[in-house]
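With one protein chain removed, the remaining protein chains of the complex are shown where they sit.
Our next item is subunit A:
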Amino acid sequence: MSGDLTARSGGLTLPRIGDRALWSFVGRRIGHAVLVLFCVATVSFFLVRISGDPVRQMLPPDATAAQETALRAQLGLDQPLLGQYVSYMTGLLHLDLGQSLFFHRPAFDVIAERLPATVTLAAGALVVVLVVAIPAGVVSALRRGTATDTTVMAAVLVGQSAPAFFVGILLILVFAVNLQMLPASGMGGIENLVLPAVTLGLYSIAMVARLLRSSLVDVLGEDYIRTARAKGLTGWRIVTAHGLRNASLPVVTVVGLEIGNLLGGAILTEQVFAWPGVGRLTVEAVTYRDYPLMQATVMFLATVFVVVNLLVDLSYAALDPRVRLS
């Protein structure tokens, strides 16, 4: 209904500000995201309570009854369950994620402190993904069926099957222990970022390269590519001007979703490289039985995932009018 009204620019149909269908789509998606977050908050609230009394688990075995009562009062666990739930949810609305037991500070502050490390790692990994996956995908699509293609696709399969922690350990063994080129762990200069970024990016490289290849192979079989060839365009120009532009839509979606995974999926990579980010904080919260902090990190990572998904959906709707009409 509005597709015919949209302005054409640069081969992509961009939505107009007054586009009713677009805004109703945006509204529905945001409502949906809020609902999912509400449910995640509810699940994570009850998750900590499925063991019965979390206070028993949080305290050392030789804790006194007085300590137990004090901690129960501090956490508000002496209140009725419904009251606890309401105050937890109200707190979330004010970005109050509770008090960390181990750090004796608001969980929100602890997470905020670790966030830059996680973002740095995710950004590094994204650079690695784009630099490696795009050429790999394009080359194997163009050289389809050749030894190059087979090699790239075999590497992709290995990348998809390799668990992050094993790849990380192998990289440490080769580059830190044997060659002594790069540091094995910790955060610091750019040399500290290389191994974790490669480790974290590996799965995404495989995903993106594979998708770009199949998407480009589809596009290169289209009539307009034959037309471009008939017009006398050279092979490289056909790929850049016609092939990649049309093959990029599904790839943009996946790259967007991978950013969510890079931010939220770094638990193992951060653990392998002792990288002081939110992923490692999560493992620490579990190890120290810091339940409020655990709840907060679950909530935080789920929010990142939902928000990134929402942004990908919305940008996709902006790029492809068919999406917002469905």
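The definition used in the following text is that a contact is a pair of C-beta atoms (placed from the backbone, for glycine too) under 8 Å apart; a residue touches a chain by one contact, two chains touch by 3 or more; residues count from 1.
Going forward, contacts and distances are computed from a predicted model.
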Pick, from "Peptide ABC transporter permease", "Ring-1,2-phenylacetyl-CoA epoxidase subunit PaaA", "Sarcosine oxidase subunit alpha" or "Formate dehydrogenase major subunit", the protein name that UniProt gives for the chain of this complex that is not shown. "Peptide ABC transporter permease"
Only one of A:T120, A:S214 or A:S248 touches the unshown chain, namely A:S214
Among A:L193, A:L301 or A:A317, exactly one should touch the missing chain; which is it? A:L301
Sort through A:V55, A:L75, A:V152 or A:I267 and give me the one touching the missing partner chain. A:I267
So which of A:V139, A:A162, A:L182 or A:L249 would be touching the chain we can't see? A:A162
Where subunit A meets the left-out chain, the residues are 32, 35-37, 39-40, 43-44, 47-48, 50-51, 54, 57, 144, 154, 157-158, 160-163, 165-166, 169-170, 172-173, 177, 184, 214, 217-218, 264-265, 267-268, 271-272, 282-283, 286-287, 289, 294, 297-298, 301-302, 305-306, 309
